[in-house]
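One chain of protein is taken out of this complex; the other chains stay put.
This part shows subunit A:
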Amino acid sequence: MATHTGGLIAERPTGRAGAAVRTTRLVRSFGDRDVLRELDLTLGQGEFTALLGRSGSGKSTLLRAVARLDHGVAGSGELDVPERVSLSFQDSRLLPWLRVLDNVVLGVRGRDAKERGAKALAEVGLEGRERSWPHELSGGEQQRAALARALVRDPELLLADEPFGALDALTRIRMHDLLRELYERHRPAVLLVTHDVDEAVELADRVLVLEDGRIAVDLAIDLPTPRSRRDPRFQQYRDTLLTALGVDQHDASADPVHPEPHPADAPAGQPHKEKDPHDPQA
């Protein structure tokens, strides 16, 4: 992260000195329904936050509000966001008529745009693919290119709307590692919207659960990275979040052979769950 020229955020020597995003009493409504209800949220600079929530809880509405893409949506409240915000989508959303490098530098100003684009592509492991058409890339590579497009803008805030949702399980694991690695290197604030509890606990340092338009759970994940899903504390965070999401964990464990009851406030390290590396979609 380079220095910021605007007045909003100065250098941040202490990491969480300033806020990257601040919403105050944010309201967004569709018709009569308030999707966000006076939502207060502060994301620190360089903080990796995951946003969980059941479908319809307002995750996407919040993300689109922070991205300032919600034209014509009724609402009120205050919203402070940094100048350089990058957004990545569930689909890679590469323009099929532009070559990969041109997609990456789309809208980037400056004479060295192509150079920076090529560097960003190299960073996501796509060096040599600058002249390819998007359809010549695999799904994972397309998502990498989209990540390069987000990175080349040197964002202070990276918004990601289920960026791995459409990928196969193996590619997703690799993309998790890549995202975390890029985050460690560039340190933007990240807001990752996901419905995958494991993904949230593995990647983020703070997990929010959105419920009825408000933040219902704000959980700091205090685990060293890289994180193992077998770590009992990982399981504990996971169970807490699943409970907050209202998931009956016996149905969710996808292990009908051992339907063993346990309290809602789940203790660490359910042994039968360690065999199940993938969360069956909360």
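The rule is short, and it goes like this: a contact is a pair of C-beta atoms (placed from the backbone, for glycine too) under 8 Å apart; a residue touches a chain by one contact, two chains touch by 3 or more; residues count from 1.
FYI, contacts and distances are computed from a predicted model.
Selecting from "Hydrolase", "Sulfonate transport system permease protein", "NADH-quinone oxidoreductase subunit J" or "Cytochrome c-type biogenesis protein", the unshown chain of this assembly corresponds to "Sulfonate transport system permease protein" (UniProt protein name). When the full complex is taken into account, the listed residue touching the unshown chain is A:Gly107, out of A:Gly31, A:Gly72 or A:Gly107. In the complete assembly, the contact with the undisplayed chain comes from A:Leu87, out of A:Ala65, A:Leu87 or A:Met175. In the full complex, subunit A makes contact with the omitted chain through residues 67, 69, 86-87, 89, 91, 93, 95-98, 106-107, 133-135, 149, 153.
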